[in-house]
Structure formats: C-alpha cells, structure tokens
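What you see is the complex with one protein chain gone and the rest in place.
Presenting subunit A:
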Amino acid sequence: MNFLLGAFKPACNISITFTDGKNRKQVPIKKDNGQIVMNPLFQSQETIAGKIHIDPYQGKKVEHNGVKVELLGQIEMYFDRGNFYDFTSLVRELDVPGEIYERKTYPFEFSSVEMPYETYNGVNVRLKYVLKVTVTRGYAGSIVEYQDFVVRNYVPPPPINNSIKMEVGIEDCLHIEFEYNKSKYHLKDVILGKIYFLLVRIKIKNMDLEIRRRESTGAGANTHVETETLAKFELMDGAPVRGESIPVRVFLSPYDLTPTHTNINNKFSVKYYLNLVLVDEEDRRYFKQQEITLYRLKEEAS
C-alpha cells in the first residue's frame, strides 16, 4: 500500500520565494474557492527575482528533462473556463536534463518585466499573473508548481481633471443640477459635490449615490456586459424644496474598487459610473448615471 501511495505522490516539493519576500507588501486575493490568500504585490517594470527550491522526497531522486520557470500574464474568461489567454510569457531555463538527489536551489530573475495590466478579478473575467515552475519529465509527467502574484500599476494624477456638472430633469416635475468635483478619482479619493434642486414637484423620499461597475467582455456579437452596484450611499433623507442644495461627500476607500480598464488586450473593459438615484414616495426611481474614471495613485509611504 505504502509503495503504491508513494508512487502517486509527486516526487519532489517545489517552493518559490521572492528575493524581498519578507518586506514586500502582500495583498489579499480571492481565489476560486472563495478563500482569501495573501499574495505579493508587484508593479510593471519591476524585477521579479527569487529562488526556487526543489526538494525531492526522502530517498527519491528526480529524473528530469530540464527545469524552467515561466512568468505568465493570463486572461481567463469564465464562459470559456479553463482556457487561458497568455498576453505575457517569459521563460527562464534553470537546469539542463539530469537528476536531482537532494534539495537544490535555483535563483531566477526576470528583470524589468513589462506588466501593463493590473491583476483583476471580475464577474466574467480574470486577469492574473503567475510564476510557473516546470520540472519536465518524460513518461512520468512533468511536475508543475504555480505562484500567483499581484500586479498593480500606479499612475500620476491626471493633468486635466474637470468637474462633472450637469442639469437634468423631467419637465415640470423635477429639475436638478448636480456637480461632482472631478471626473477622475483615485481609489482612496473622496467624491465631493452638490445637488441643487431647481424644481421639485414630486415627493422625494430619499436620494442615493450608487457606484456601479460595468464589466464588458468579449468583442463584437459576443460581448458580455455585467453591471454591479458596489456601493449604495444615501445622500439625502426626506423631500427637499426648491432651492435646496444637498452636499455630497463620499469616501471611496471603503469600497472594493479597481482602476478603470479600457479594452484590456481586446478582451475586456471595466468602467465605473456614479448613479444618482432619487426615490419618490411611490418608490419610483429617477436616476442619472455618469461615468467616472478611477485610477490608482501611488500611495504615500506611510
């Protein structure tokens, strides 16, 4: 029995460590099974280096046709599950074919890797980065080990950032003017603004601001669009009268937001919208949606 078990066990244990693994920031990532794991965080143009340890089990030797490590950037569409599209693929050969008898360590380095896209976990699409170590064997099947890591790219504040200002209404019923101080927000930003009531003939019960994410995947006729409401923030309670102005102040930090992604590798886009919703006493909803751009601002080292 033991023998048999031993036969199906992988012959060795592979582990991957990053050079600055102890100091590098870890961010939580939700896996398929719902588990949340911490993964190291990188950004584009960083050098990804580390060590790979291959540890054969007691008394075993590993015969192989070579050892390599790959850095893969993958997009996975959920309707096409299991099919990964690699938009980045780098390979480092670590060993020529041979045998491993005891623990062996291979340093590796991908220097200044171009990783243009951020890690993204959406409803219908996932973009991830992974290190893949392969111990190639012939008949026995290769031994593969993965190490996910996260990529986030920071951008400087946009030079032009106009406010959003708009007057909307239903004739002789409701006229409002709203103003958000910017059109582009970073992820920890605060939305400030005001809602002016120019004409109110309906009995408003309350007013909310929703933050919505619109994720579109695929292209052409196969485009899938998925919209989620990430936040519902009450702005006003009760019925305003003409001339009232209601302040808007929404902190974005509590919400799980990502930067806006436009046409990532022709596969998907992620856009954000502010949706202003007024609800009247008969629970009718009046809303106006405005796109905003989210970007990731380099956090101050604190």
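Please note the rule applied: contacts are C-beta pairs under 8 Å (C-beta built on N, C-alpha and C of every residue); 3 or more make two chains touch, one makes a residue touch a chain; residues count from 1.
The criterion applied here is as follows: contacts and distances are computed from a predicted model.
Student: Unshown chain, UniProt name, "Vacuolar protein sorting-associated protein 35", "Histidine-containing phosphotransfer protein", "DNA repair protein XRCC2 homolog isoform X2" or "Coatomer subunit gamma"?
Tutor: Missing chain, per its UniProt entry: "Vacuolar protein sorting-associated protein 35".
Student: For the chain left out of this view, which of A:Y101, A:Y146, A:F251 or A:F287 touches it?
Tutor: Checking each option in A:Y101, A:Y146, A:F251 or A:F287, the one touching the absent chain turns out to be A:F251.
Student: Which listed residue (A:E93, A:E234, A:D256 or A:E291) would be found touching the missing chain in the intact complex?
Tutor: A:E234
Student: Could you please point out the subunit A residues that touch the chain left off the display?
Tutor: Residues touching the hidden chain, for subunit A, are 206, 231-241, 244-247, 249, 251, 253-254.
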